[in-house]
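Following this message is one structure expressed as C-alpha cells.
Every protein chain but one is kept in place in this view of the complex.
Right, chain A next:
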Amino acid sequence: MLSDATILDISSWDGTISPSEFIAAAHAFAEKWKLRCRGLPIWSWICCRKTPFISSHEVDGYLSLEKLCILRSDKMEDHGIDDAGKEGLNCSENEECTDSAVLVHESCLEVHYYDLHVVYSSSYRVPVIYFRGYRSDGQPLVMDDIEKDIPANSAKVLMESKWTFMTEQEHPYLKWPWYTLHPCGTNEFMRLLFLIDVSLLEDRVAAEQYLTSWLSVVGQVAGLKVPLQMVDSTPPLTTS
C-alpha cells in the first residue's frame, strides 16, 4: 500500500522527487525486486547515518546492487552478431557455476562484474547512478571496456541523448572515483517520460515507478536490464 508521500502529482510536476519520496521509493523498489526478480542480485539499502551532516529529514543512505555479472564475448562482437546474444545475460554470482562451464568450453567469454549504486542528489533532487566494473580477478574496467559492454542499441540511445554522458566522479559517500551519468538532465527527461505515459497513470504516479523507469534507462550503462516483471502492475505469483 502506498502512502500519499510516495505518490507524485504529474500535472504540476518538474520531474524531481523529494528526499522522502526517494527513500520510500528505494525501499519499495528493493522489496519488489526481491520478490519478482529471483536469480538476480538483490538491491540493498546502505545506511550512512553516522555522517555528521545527516539530519532526520535527509536521505541517510543509498541503494546498492553488487556483483552483477555480464558475459561478454569479443568474438561475437568482432563478427558483428546482433546484440540479442549479449543481452539478457544478467545473473547473480550464485549462477556463476553454470557460466564458468561455458567459459571453459568456449574460452571466448569473459565475465565482467558491475556494482551499481543509486544515490540521491540533494542539488538536483533526482536519483543518480554511480557504478564501477571489474574483471573476475578484481582488476577495474576502464571507460573503453565499459562502453564495449553496453549493448549497441542501448549505447546508441544513451550516447545520442545529450542528457546522459559518462564521467568519472567521486562517489558522494565512498569518496573514491566511480563512473556516473550526469544528473543535470534527469528531471526534464523524467517529466517528458511521464507526460507521454500520463493516460496510463491517471495523473498520479508512484515514486517507486519513477525509480523503475529511470533505472531501466540509465541502468543499461552498467549492464543492468530491468526485468519486465518490475513494470508489470499485476501482483507477483507467489510460488514457493
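As a convention for this text, a contact is a pair of C-beta atoms (placed from the backbone, for glycine too) under 8 Å apart; a residue touches a chain by one contact, two chains touch by 3 or more; residues count from 1.
As a convention for this text, contacts and distances are computed from a predicted model.
Peer 1: Which listed name, "Calcium-binding protein 39", "Autophagy protein 5", "DgyrCDS14225" or "Small ribosomal subunit protein mS33", is the one UniProt assigns to the chain that has been left out?
Peer 2: Protein name of the absent chain (UniProt record): "Autophagy protein 5".
Peer 1: Can you work out which residue in A:9, A:31 or A:168 touches the chain that's missing from view?
Peer 2: Going through A:9, A:31 or A:168 one by one, A:168 is the residue touching the chain not shown.
Peer 1: In terms of residues, what is the contact footprint of the unshown chain on chain A?
Peer 2: 14, 51-53, 55, 122-124, 168-170, 172, 175-177, 182, 184, 188
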